[in-house]
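Removed from the display is one protein chain of the complex; every other protein chain stays in position.
Should a chain be cited, it is by its letter among A and B, assigned in written order, with residues numbered from 1 in that chain.
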Amino acid sequence: MSFPTLPDTFVAKHAAKGWPVGLAGVALVIIGSFMSWSFDRQILGDLSVYGYPGGLQILAIIAALLALALLLMVKGPLYSVMGHWLDAALGLRALSVWLLIYMVGILVAITTESSGLVNIDPGGWVSFVGALLLFAGSRVIPLRELRDLSETKVPGWLEIAGIAVVMAGILFGAAYALAREDAWSFVLFLVFAGGVIAAMFRTGTMTWFSHVATRQKKVLTLAAFAVAFFFPFTQNGSDANMSIATSVLIFAATAMGLNIVVGLAGLLDLGYIAFLGSGAYVAASLSQSAFATIGWKPPFLVVMLVGGLVAATLGLIIGSPTLRVSGDYLAIVTLGFGEIFRFSMFNLDGNNGPNLTNGPNGIPGIPELEIGNFNFGDPHTVLGIELGRFSNYYFVLLLLLGFIILVFSRLNDSRIGRGWIAIREDEKAAEAMGVNVFGLKILAFAVGAFLAGLAGTLKAHQDGAVSPDQYIFLESAFLLAAIVLGGMGTIAGVLIGATLLKLLPEKMRFFSEYRLLLFGLTLVLMMRFRPEGLVASRRRKLEFHEEDEELALAIESELVEEAK
Amino acid sequence: MDQFLQQLVNGLTLGSLYALIAVGYTVVYGIVQLINFAHGEVFMIGAFGALSTYLLFFDGQTGVWILPIMIIGAMIAAVGTAVLMERVAYRPLRNAPRLAPLITAIGISVFLQELVRVFYDRIPFADFPSAKQRIPFPQLDVVSGTAVQIGDVTVQRSAIFTIGALVVCAILLWYFINRTRLGRGMLAVSQDPDTARLMGINVDRIIVVAFALGAVLAAIAGVSQGLQNNNIDFKMGFIAGLKAFTAAVLGGIGNIQGAVVGGLVLGLVESMATQYVPGQFGGGTWKDVWAFVILILVLVFRPQGLLGARVVDRA
Partner (left out) sequence: MTVTETVRQPAPAFGEPVLEAAGVTMRFGGLLAVNDVNLTVREGEIVGLIGPNGAGKTTFFNCLTGLYKPTGGQVRFAGAPLAPKPRAVVRAGMARTFQNIRLFANMTALENVMVGRYCRTSSMALTSIIRGPKFRREERATRDRAQELLEFVGLGKSTEHLARNMPYGDQRRLEIARALATDPKLILLDEPTAGMNPQETRQASDLIFKIRDSGLSVVVIEHDMRFIFNLCDRVLCLVRGETLVEGTPDEVQSDPRVIEAYIGTGEDEDEERPQDAPAADGDGEVTP
């Protein structure tokens, strides 16, 4: 959020007032939050009790306390501890803007959910005025020159503690967000989270964190997986959110596989969903479902392998034109293959060809996955917490995602990864330097397809049915969008992109009508304004900004820094 | 023999439709080396433009004199869309890596489809039906109605309109490109944009003209499609666009005559395949598959197309 800043003379004149006004704002927000916000107790999870703040009110209090901490860093007891390092004033500006948006959102939500402004209780107005004061105050608090936070040398355990705090925040945030039943609460929570993240960016905490993340890569990775692993335990046996979570995982795993093709090798594959589909069809056909056309059911690991290999074979076929075509033409070829896959699955119903796929009806009634004696359909109790059907699939999918990420990152950081970058940079020069251009391209297709095939076999069992209409072009476009949105060639970015693309439509059902509209618009806007994605890989940033000399120098100094 | 002639007529009709759309791909590609993936949507919006014109001003009437006005309405909608997308989405990306405009095109394509689907019946001051289902396309005198019988061959009136439209458009197009200043400017830019710019040609304007030109023909194709199928829907642009792109590649992308020839050949192949491919893999259900197979084979083995084209190394 960047608002036009006030003229310097104005700021200088009123600088002294900023701090007390801000402090008053904080106080009002907190006091208001302990009062009733809404007359109607049915909406937004009951915000009508005096003395006992509801969920959304607690969020307001947390935001206010954060603002208080920042205020005390500007002037007060915390100044000597943190004031030199954190850009408290700038962070305060960002946080106060978001808090104001949050309060306005609350007022709008109450007004629209109940009938009219009368439903807003005094507490709501008090907190709103508080947010307004904080906003006004933060505008006139002068900014200062600071030392670079990334230069700080804090002990290793503190860095790891920082990672732990952030990860715990993500875990509780995700659990809290998923638990919101109504769309308004969900959106308001997103505003709150946006405010916290914006404040982290503006204070410089995020820069520090990204440096810590590169230093403590292993700890971060482990922590991230621990968070993902513990997520089902926060759900208390509720399967509703776990079903969303598993579909997010399948989507993320597939997107990560596509990320190898698009993000690393730089080949645009518009028919990638076909690989997921072929894996799913293999698993369905080998499941002894009543509708399956093959009556053989090998152990699931064999099924996975077969699914992966079938997909990889298709990948080799789809990739083979790369010998002769590249760029846009290749994208169209892959799109054509994707459509052929869908039409074939649709047509191979016994009337228009051999009966292999049961045509448009697909193969329903796929039995639950069973590994040894463990049936994935049964709930299990671990540590007193019930884990339902979706939680079972969730853990397997998490393993798969972990495996795909491992493949991705290790290939990226190897001879092969360097070859891919070289091809992306200058194919002719790479060839003249002895890089096996065709071999590497087809390898990307095959590996990507294999991984999607693996994901497909799990998807078939998790869904319990396969049908051709699950594997349309739009799904390929979605996968691509997850990568573009998140950041091509990155792991964190693609995970974020995939999560956002799956989660938002699930949680914002009232929005479903406009879902695709926004999706299309997002793609266009991203390419226009931030083609490297939310989380940009350095390399992609450079590629998308060929003319930006400053960026290149900045990235270079980072590289030199890291090499030391 | 009659069957053959019948399929010939069907193929030419289908092919004319593809050809009209394919010109849009080829003109834009020839000038900015961009595959305007969203061109199929321009075709769809053309059809809706025609329908809207009819519903707004002539609802219930059937006179054939309405047709030209509908076509003008279609053109306004299509050209407006195409020019806007060029200006807003593509122009800022002209020097971006190749991935960017392609992804943008997918975005525009989805966006336009959804725009029509969600908002068509919510346009203020107009009482349009919802576009969530297929919408019946107006039937007019002369161009729709009972088919013409020539021997044992049935020729739909709309087919005559489509083929006729292609012939007229092809002649006008030839004249425009070879005999007008603007057309020659287009040729110059497609040969060498930098030199053309130095020679004082306004390249930005030429690019807009290319998009508009493609949109004009796509609009006519949209009307033809509506007359032939008796209905239109928001999804009609996707497959038609892909087929037309195939046609453009088949003829040699960047080559305008090629687009016309490619369209006709593709249409003929498709209808002949429906008739003559034996066994279970024949018939209508597989015809789209055959079209894509042709697309892939052409891209792989003869990317310069049947008539040949300047093939730029698209690395």
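In this section, a contact is a pair of C-beta atoms (placed from the backbone, for glycine too) under 8 Å apart; a residue touches a chain by one contact, two chains touch by 3 or more.
Just so it is clear, the model here is predicted, and its values are computed rather than measured.
Trainee: Of the residues listed, A:411, A:452 or A:536, which one is in contact with the missing chain?
Mentor: The one listed residue touching the chain not shown is A:411.
Trainee: Consider the whole complex, including the chain that is not shown, and state which of A:181, A:378 or A:425 touches that chain.
Mentor: A:425
Trainee: Given the contact definition stated above, which residue among A:65, A:290 or A:553 touches the chain not shown here?
Mentor: If we include the chain that is not displayed, A:553 is the one touching it.
Trainee: Can you list where chain A touches the absent chain?
Mentor: So the residues of chain A touching the missing chain come out as 406-407, 410-411, 414-419, 421-422, 425-426, 428-436, 443, 447, 539, 542-543, 549, 552-553, 555-556, 559-560, 562-563.
In this text, only the chains that are shown with their structure count from here on.
Trainee: Between chain A and chain B, tell me the centre distance in angstrom, where each centre is the average of that chain's C-alpha atoms.
Mentor: Each chain's C-alpha centroid was found; their separation is 38 Å.
Trainee: Please output the residues of chain A touching chain B within their complex, sorted ascending.
Mentor: On the chain A side, the touching residues are 262, 266, 268, 270, 321, 324-329, 331-333, 335-337, 339-340, 343-344, 346-347, 351-354, 427-428, 473-474, 477, 480, 484, 513-514, 516-517, 519-524, 527-528, 531, 543-544, 546.
Trainee: If you look only at chain B, which of its residues touch chain A in the complex?
Mentor: 35, 89, 92-93, 95-104, 106-115, 118, 238, 242, 245, 249, 280-281, 283, 285-286, 288-289, 292-293, 295-296, 299-301, 303, 314-315
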